[in-house]
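Left out: one protein chain. Kept in place: all the others.
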Amino acid sequence: MFMGFMRHFLNTYVYNKNQKNVQKNKKFFSRLLCENIEFIKREFGDTADLSIKYLKIKDISSALITIGGMVNKDTLTHSVMKPIIEKQDEIQGTTGQEKYKYIRDNIIVSPDQLQVSNFDDAFNMLMSGFALLAIDGCDCMLCLGVQGFSFRSISEPSTEIMQRGSREGFVEPLMINMTLIRRRLKTTDLRFDLTQIGGVSKTSVCLCYLNSKVSKDILKKVKQKLSGVNLESIMESGYIIPYLEDQGDFSLFSSVGMTERPDTVCGKISEGRIAILIDGTPNVLIVPYLFIEYFQHLDDYSMHTYFATFTRWLKYLAFVLSVLLPGLYVGISTFNPEILPGPILTKIALAVGTTPFSLMFETILIHLIYEIMREAGLRIPRPLGHAVSIVGALVIGETAVSSGLIGAPTLMVVALTAISSYVIPNLYEPISILKFVFIITGGLLGIWGIMIVFTLVLVNICSKNSYGVPFTSPISPFNIFAMRDVLVRSGWSFLAKKNIRVQDLPGSEVKDRNINKNI
Amino acid sequence: MEKRPCISVGQIFSMLFVSRMVITMTYGTLLIGDSDIWDHLISAILSLSITFLLILPIYKLYILDTKMNILDNLRDLMGKLGHFFILIYVLYFLIITLHTLSIFDNFVANCINPPISVRLLCIFMLFSACYGAYKGLEALSRASSFIFIATVLALIFMFSSLISSVETINFRPLIYENYSSVTEGILYMISQSSCLVALGILLPMATGSSRKKFAGIILWNIGVYVSFVLMIILITGTMGEFVSTQLFPVYTATSIGKFGAFRHLDSLYLGIWMAGIFLKTSLFLLLASEGIKKIWGEKIRKISILIMSILLSICVFFINNFSILKKNSITVFLITFLIFNIILIPIILIILKNKKISKESKIFEK
Partner (left out) sequence: MRNKILNLSFIFIIIMLFSGCSEQHQLHQKLIIQGIGIDKTADNYKVTVQALDFQNPMSEDEPSLKIIEISGESVTKALDNISKKTSLKPVYSQNLVLILGEEAAKTGVNNFIDFFVRHCETRPKVKICVTKSQTSEIFKLKYGEKSIKSKNIHDLIPQKLNSDILHFVSNLKNSYTDPWIAWLDIEEKKESNKENNKELVLKGIGIFKEDKLINLLENQDAFGFMILKNVPNFNSCIINTEQTGEITCVINNSKTDINPEINNNNIKFCINLNINASVFSLDKNKNFYTHNFEETKKELENKLSEQIKQICNETLSKILKLNIDVFEFSKILRNSCPKYFKLIRNNWREHLKNVKFEIKQDIKITATGKEPI
């Protein structure tokens, strides 16, 4: 299957290249082997991993060019070199061209074969792990699929743990990832569109969608935006996220989703979304991505409806808590103590009275310490991880309070905020920034300032569109039918009644949407 | 072709409801003087029917051409003179924004007495609203749905927390003294109906059938006045004569209700109210900028928002020095302006439009 995909990849790739025919200054092969080899050597410089094996096939010189480490030497020996050497007497023809044809059609047993006639294509093949067979007197080369580079095995993604469901996560090679999706959606409707981006890295990027579900308008826009990526190299999917979002539209919330799970991708593309697979990273991008999707987790759909609804609301609550709690705590305690019930007020006031800092400063400080520790925990070599947690527990948990530097209620608020933010890990980035914004406004302007800033953030979120679909849809613009998966997570019998495509959501401006009053 | 904002009928009316309710919540001695709140029950019912009459010209104009709002019509039918009238609308929206800010200023100064300068809070609010207006109608209308839900929840919560402390002995016979309170109430309520002008501009912008919009108008108005009536009943019932000692009785009423261990939830209501004020200020700044756009185009519109905010923020510093913002004069002033904007101009436009249509049909016949 892997090889099959490779062929598919090659065909698509070369087809695309031929179609475009843009590289007018492409350099074509010469008939002289030495000239070709000379050019390749010059282009690659003295790189250590380029290996050229010269062969004599019935008096004609030929060369087998490979990149070390990217080919499987066994396959190369058994399916290419051995047949050529053993059967060289059988080779017919007089010119190099004729011999090349005979070897291609009758001798080599590798299933993946392709003919290239210019250096650009040849280099691409070479760097994708193909072996090139060049024969003197022939102006084309044979690419042989003998890839054999090693990659990480498929395992459960550590960033998206699920209670139930598949334990498979995406890996780095694009082809494997494509297989993982294809295996779950066995339909001819599933399409993979390959392109390359990145001036130097020439990273393969694959758009994956269901042809009958996807909006052609959105697809066109995504392709347009991808072709506008002017990066030299793409090491991670995060590199191209800014290019996929609306330009000039500043927001803390991203309208491009990211996942490491093939089952999530399948779910998303069956609602008309487009997945963008990038070679070399297990993170797959999903567009269009709406605000509500941050709270929808694949696990929700495998649980009981009542429990899934409960967890859905827990997530909303956790989001509100993690963003607003520290700000409200500071704002209310400083400006509006009348809201607090007596005993709570007393506790907070006593704690504030014993610490040297103002409540706002104290809260900012402890949040900063927490963020530093979180970052340290993330970057630190694993064997040292325990050290961080011990120091953290001691510094923040015990000593800070007992030394009287930080009040116990503040610590509790920070802990609650931190734990709440783990409930929706995808939103961690905006939450951590907003948290600080709200602490500062709460400390300076009280609950009123918080409310104004909250409304500002609300307007910011509401002003966002993700490929013509309002970011806040289907809550605002509202659709009662779509609430089956927002306010509650209805049972599958109801969810399956109608598949809502993303472009049909209320307020959508996508041109080829299905205008139906029900959705 | 200019991109039409995609907003639904529900969003428009939720936006207008919130804009109207924030003013209702500040209903009190500041704007109605010594007039009797209990008699305003009748004023509210009468105002409801008057409002329906006031909407007729706008609605008729809308029916004639469902794609064009008052500003478009002014530009198309009246040419250069139309530009002048558009500027009058812009001025009206700015005055309403300033009026809203003056209420906000008064409210904050009297009820909250914050440790920071009230003027600065006002300016902070104004510039935040400026951002809202800059982001456009779509963003505002979407945000309004959230604020609408919060407002409705707050109202329900307030009503249910107060209903147990209502004392029927406080309900006097209606119109016990004289009719002046009723007329004053009507004048006050109509003068605060600036949303009707907004309706004339927003109605054609919404997607949806005319029937849906008609239902929206009816529901919106009934919703506004029913909550008004409920509010009057509740504050009079719970507070009796105490109402007359309070500058903002609705706000005082919120501090009476309690929810378990949490008392004095007025600050929370205040938070929601602030979001509403934000929405109203943004909306009217945006409408003013729409007028500018009709004359000078989109680019100037964005700059004009900033310029208008700066102008308004200068005015905010002298907000209490304007005698026109005082009770009686502001009511008369606002009503005159309102009648001009939603009766006079639309009727002239209807006549011109009808002429144009008959002319066009004659040409077509020929």
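Think of it as A and B in the order they're written, each chain with its own count starting at 1.
Going forward, a contact is a pair of C-beta atoms (placed from the backbone, for glycine too) under 8 Å apart; a residue touches a chain by one contact, two chains touch by 3 or more.
None of these values were measured; they are calculated from a predicted model.
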Which residue of A:Val388, A:Ala415 or A:Leu444 touches the chain not shown here: A:Leu444
For the chain not shown, which residue from B:Cys111, B:Ile149 or B:Ile343 touches it across the whole complex? B:Cys111
Out of A:Asn36, A:Ser128, A:Ser255 or A:Thr334, which residue would touch the omitted chain in the full complex? A:Thr334
Which residue of B:Met15, B:Leu74, B:Leu137 or B:Ile256 touches the chain not shown here: B:Ile256
List every residue of chain B that touches the chain not included in the displayed model. 110-113, 115-117, 120, 123-124, 127, 169-173, 176, 238-242, 244-246, 252, 255-256, 264
What chain A residues would touch the chain not displayed? 333-334, 337-338, 342, 345-350, 352-353, 358-359, 443-445
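Throughout what follows, only the chains that are shown with their structure count from here on.
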Between chain A and chain B, what is the separation of their C-alpha centroids in Å? 46
Which residues of chain B touch chain A once you look at their complex with the stated criterion? 6-8, 10-11, 108, 112, 114-116, 121, 124-125, 128, 131-132, 135-136, 138-140, 142-147, 261-268, 270-272, 274-275, 278-279, 282
Considering the complex alone, what residue numbers of chain A touch chain B? 332, 335-336, 338-341, 444-456, 458-460, 462-463, 470, 472, 475-478, 506-507, 509
